[in-house]
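The complex is shown incomplete by one protein chain, all other protein chains being positioned as in the whole.
When the chains are written out, they are named A and B in that same order, and each has its own residue count from 1.
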Amino acid sequence: MKPDNVRGKDLDKKAFAEATRIKYELKAEYAYDMGFAVSRYLMGLKEGKIVGIRCHKCGRILVPPRSFCEQCYVPIEDFIELSGRGKVNTFSISYVKWDASRIEKPEIPAVIELEGASPGVGILHVLGEVDPKDVHVGMQVEAVFKEEKDRKGEITDILYFRPVR
Amino acid sequence: MGLKLKRKVAVIGAGLTKFMRRALETGRELGFYAARQALDSSGLRFKDIESVVISTAPDAFDGVHMKTEWLADGCGSFHRPYLRGYVGGGSGVFALIQGWYMVASGMFDTCLVVAEEKMSCCQPHPQGAFNTIFDHTLERDLGVNLLWIFALEMNRYMQVHNISLEEIALVSVKNKKNALDHPSAQIAKAVTVEEVLASEVMAWPVHRLMVSPTSDGAGAVVMASEDVARRVCEKPVWVEGVGWCLDTAFWTNRDLYYPDYVEKAAKMAYEMAGITDPRREIHIAEPYDPFAYKELHHLEGLGLADRGQAPKLLAKGVFDRDGDLPSCPSGGLLGVGNPIAAAGMMKCCELFWQLRGEAGKRQVTRPVKRGVAQAWGDLMQVGTVIVLGV
Partner (left out) sequence: MGIISKVTKNIEGKAHYYKFPVWYDYTVGIAGEVFAKNLKEKGVLTGAKCPCCGKVYLPPRVYCEECFEEIKDFLPLDPVGVVETYCEVCEDIDGNKFEKPKVVAFVRIDGSCGGLFGYVEGSIQIGEKVKAEIVEEGKRTGTIFDIICFKKVG
């Protein structure tokens, strides 16, 4: 039967701890530029608004905004203010963090299709002020922003999306 | 596209290491084990290898910058022209596509293709290295992790087609059981649907037993021109079609329920292979299964089931080893393991052995002359497909 003579020495946690190991702390820090379109988006968030952009060629209204339409491959610049409301396209209820550690109170990431953008066009964010049991695809939601004084021009200026009352 | 294959290329040897949670071996040593085994099974000598493709996903896992250059001498690249293949998880199949065009172009008669991953070095958990896949300004600050994106896609797929968790859990049951017969398997186990659904909810709807593990491992194949293959190999496995396609990284602007990029990659490969009715003309499939629902998602993208219907066919036993269209007879990523690039390679190796009747206890019941392997990667973006036949 193939494969035969498979090689490899699997270490359990104890054996791994006892093996000769070299630890290395990677020093990798980044200062990313935003670019033209995302800068405008973040300026909008600081003002408590969600801004999209329209492609004059295909007519799609896109968010997050971008400097070019990736389907038509042309530069675009018509920014459009959106309502800040939308509907849940898909969601998850997560008990695991980036480092695989577990949390008791789950986070609810979701893709939210934004009102005013083309159908199916959405952003990633989290849901709040909602019981995980009540979340469903198609749920109408609205953005909840931080207090004006606390906004910095970052995606976290939106605290979360909550069900429309 | 209408591409006519000018030069036939075959896979003539294959090798695979164990897939492990934490290997003692370095990446270079793993690469050597797999490459040497592939070479030994090919009938060629090391000096007959004219070119090398090395496929390995993020440098961030092994923690070595320019990882392939570091792996290179262990993977047989000494003083040879070499190419790196890197499309995230799609790399393992993409590596064979690159090996194919190294030889099909006429530039080389032989190519050693190696895929390797050593994820265990990355602390506190290899999952952390995936964080940088998300948009640096608009997504990472939300506390993202890789499980989110699969859970979001799985939920959408279930929602659009009204698929239940039980139907998806059957994939874990099938693959983990199949893997019991795979010598390289890391997490083979006989489990029931109930056990899968009782396993820890990581990011609903994803349960722990629906997720492939992080792994260390390597695999390799030797590819050769028709001339060389017919001289040294008793039963060459021919590359009949290749395809690959990348979708946009603006993943929140697409409907995740269906992998368009897999369909387009498959179309390219089937056209090249002259396949017009994949469900009849493909006899065995190794679609990429990092999560249980993904196998179904990809079977539909490959045109081997109608949209939303893969779960129904699975429940009927169509995709079992003794079914009409065996899928992941190897045990897949869910059973054998998921060292990112090497996982796709494992699938190609499986097709190689199945098509030659060498898969032993894993050998599928029905006669097989043609199979498809598919891998996926990046931000729900890339489809890489290869059709192999005898």
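Definition applied: a contact is a pair of C-beta atoms (placed from the backbone, for glycine too) under 8 Å apart; a residue touches a chain by one contact, two chains touch by 3 or more.
Keep in mind that what you see is a predicted model, and the values were worked out from it rather than measured.
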Answer key for B:Cys122, B:Ala373 or B:Val387 versus the chain not shown reads B:Cys122
Filtering B:Gly13, B:Gly76 or B:Gly99 for touch with the omitted chain leaves B:Gly76
Note that subunit A touches the absent chain at residues 9, 11, 16, 19-36, 38-40, 42-43, 67-68, 75, 77, 98-99, 153-154
Residue list for subunit B contacting the dropped chain reads 22-26, 28-29, 32, 35-36, 39, 46, 60, 63, 73-74, 76, 78-79, 120-124, 128-129, 131-132, 136-137, 140
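The rule is short, and it goes like this: only the chains that are shown with their structure count from here on.
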So, in whole Å, the Cα centroid of subunit A is separated from that of subunit B by 27
Per the touch rule above, subunit B residues touching subunit A in the complex are 14-25, 30, 33, 37, 41, 63, 120, 124-125, 127-128, 131, 134-139, 141-145, 147-148, 151-153, 155-156, 159, 181, 183-184, 186, 200-206, 216-217, 248, 250, 252-256, 349, 353, 358-362
Interface with subunit B, subunit A side, in the complex: residues 1-13, 15-16, 19, 24, 26, 30, 32, 34, 38, 41-42, 62, 64, 66, 70, 89-101, 106-107, 109-111, 120-126, 132, 137, 154-156
